[in-house]
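Removed from the display is one protein chain of the complex; every other protein chain stays in position.
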Amino acid sequence: MDQFTGKHILSVKQFDRDSIQTIFSTADMMLPYAKREKRTRVLDGAILGNMFFEASTRTRVSFGSAFNLLGGFVRETTGMATSALSKGESLYDTARVLSSYADVIAMRHPQSGSVSEFSQGSMVPVINGGDGANEHPTQALLDLYTIEKELASNLKTIDNMHIAMVGDLKYGRTVHSLSKLLANYDNITFSLISPKELAMPDEVISIIEDAGHRVIIHDQLEGNLDADILYLTRIQEERFDDPAEANLYRGQFRLNQQIYTQHCKSNTVIMHPLPRDSRSEANELDTDLNLNPNLAIFRQVENGVLIRMALFALTLGVSDQVQQHECAVNWYSNKSISK
Amino acid sequence: MDQFTGKHILSVKQFDRDSIQTIFSTADMMLPYAKREKRTRVLDGAILGNMFFEASTRTRVSFGSAFNLLGGFVRETTGMATSALSKGESLYDTARVLSSYADVIAMRHPQSGSVSEFSQGSMVPVINGGDGANEHPTQALLDLYTIEKELASNLKTIDNMHIAMVGDLKYGRTVHSLSKLLANYDNITFSLISPKELAMPDEVISIIEDAGHRVIIHDQLEGNLDADILYLTRIQEERFDDPAEANLYRGQFRLNQQIYTQHCKSNTVIMHPLPRDSRSEANELDTDLNLNPNLAIFRQVENGVLIRMALFALTLGVSDQVQQHECAVNWYSNKSISK
Partner (left out) sequence: MDQFTGKHILSVKQFDRDSIQTIFSTADMMLPYAKREKRTRVLDGAILGNMFFEASTRTRVSFGSAFNLLGGFVRETTGMATSALSKGESLYDTARVLSSYADVIAMRHPQSGSVSEFSQGSMVPVINGGDGANEHPTQALLDLYTIEKELASNLKTIDNMHIAMVGDLKYGRTVHSLSKLLANYDNITFSLISPKELAMPDEVISIIEDAGHRVIIHDQLEGNLDADILYLTRIQEERFDDPAEANLYRGQFRLNQQIYTQHCKSNTVIMHPLPRDSRSEANELDTDLNLNPNLAIFRQVENGVLIRMALFALTLGVSDQVQQHECAVNWYSNKSISK
């Protein structure tokens, strides 16, 4: 039993540096299970209510697999329930009902603030899997966890690092949440690289600067990429009155191996919240980077499973029992082979 | 092995007072598992085919979780299969196929009589999860079970009780099925309160009266609420030629704490099949009742899990083995804390 037991995970605002560290050290402990070197049945018999009122295959399956990796069952829903919610049921009632069926709930919903409102009716811990434009705290945590691990292998730390955030910084929920989490650390340099129309909101910049970090704003990619971490996001054509303008920007904020070699450090880590748009007109993150060992985008995905396993173990109060329920993996897996 | 082993659960007509009692005592036995005081693995390895050919998130998840609570796996489908049924496959063939994949099937289908037809092709027990306007026997059983438990805590019984059914009694499948189950008991007073346009069908009234019960018909709420059980249902605007008329009635058949205090007994139990419409224009069951300890609507939901666990255990013939497969619950839960 610790600070997370029985609690909801709703917002990045609820974390400080200590609680983040608790989550990360729990995630570290999950690695051998996710890599299939061994397995654990610590949540054998427990039920996750994986309530996705908005479609999101990868986030939904990531939550579900994380729970299975701890030995538990998953009940789920995909897409807006046409029945109850459209019949005028309140989120409070929905939560009272659905929490009768589960030990913990992961929830995504298109409406900002909905998951928090839902949590007030729930009898079990609720983990926010994304509530519209508002929050997606497990994505922010997996991004931060990836940064810490990638930097560690480069003998660096989040403190004193240089991160460049690139692309649509105005509407990108991911970079906002990550920035707020990073505000808990010390002496970070933020290079914010975007078209002027898609600049980071002042509110987020204030949070970063008030925490004592350094912010540099650019509107072009070249010459500004010598960061420790390069976090790219999508330039979306629907944000522009003139789609041709979007294509212009997409051309300017595109990364490929040639640009990397010319402008990045030799170990600049490349991150992206995925999916990356690989159509030729977008191609924001060229596939010629797939062989670059600093491309961390698929390690982000793997870290997402670890973070979600950690959050389940913590909210259900079993993080200290994971190892005592260990078993061997008897089937073939090459996941334990380092890539 | 008992009377339910290997049998289908299709209709409330198949139960008598004895068989109802068997289900209820089995449901009682399920309480500690649902409350997470302990767990059972009696159906470890068994497979539920949770075949919802019509969307119904809560009923589907309730069946699925009930099966998980007994230790079993769930395979499911949600929404009408566009493939096979639309290619002209008979329900008999569909049942032959799907019953190859499961040990028991829970099925919802929009077409009246479909589940019964399906059951004729199934090699495994089929539980009706609602077949259109026809039957929804697990809802009727959970309602009856709730009534028995709520009355017991008021030192009363189903025999000799007074139940008031309110709202749309014409189209409400729930009140029809519940009335048929209640016909198995003795000396009940039924107050049927509805707009004249939405009165209880004569066929159902005949069943009640032929069983020796007393029926009183009202068309207004006030003055007729001093029952032991108050079972409310929705007034639906689509039932009226003039929607304004529906709103008029909804205003008259609305319950809130003030009306409760003025017209009900101090321990009148409030029930509703859910979802309740909490939009201001409907508000059939005001949220100011949420603190009223006699509001049983969320206990109905919890009892639904117990009833479905009982039906799985009985149809699969393991009701006498549940306790011998018990394990401890090692994760955090506050469900065992009485509310």
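The first chain written gets the first letter, and so on, giving A and B; residue counts start at 1 in each chain.
Keep this in mind: contacts are C-beta pairs under 8 Å (C-beta built on N, C-alpha and C of every residue); 3 or more make two chains touch, one makes a residue touch a chain.
All figures in this text were calculated on a predicted structure; none of them were measured in a lab.
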Selected from A:13, A:214 or A:335 as touching the chain missing from the view: A:335
Full-complex contact with the absent chain, from A:12, A:74 or A:235: A:74
Absent-chain contact - pick from B:106, B:296 or B:316: B:316
Residue of A:282, A:296 or A:314 in touch with the missing chain, whole complex considered: A:282
Contact set of subunit B toward the excluded chain (per top definition): 1, 5-6, 42-47, 49, 73, 75, 77-78, 81-84, 87-90, 92-94, 96-98, 100-103, 123-124, 315-318, 321
Hidden partner chain, residues of subunit A it touches: 36, 39, 41, 55-58, 60-62, 64-65, 68-69, 71, 73-74, 78, 274-279, 282, 287, 298, 301-302, 305, 327, 329-335
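In this section, only the chains that are shown with their structure count from here on.
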Cα-centroid distance, subunit A relative to subunit B, in whole angstrom: 40
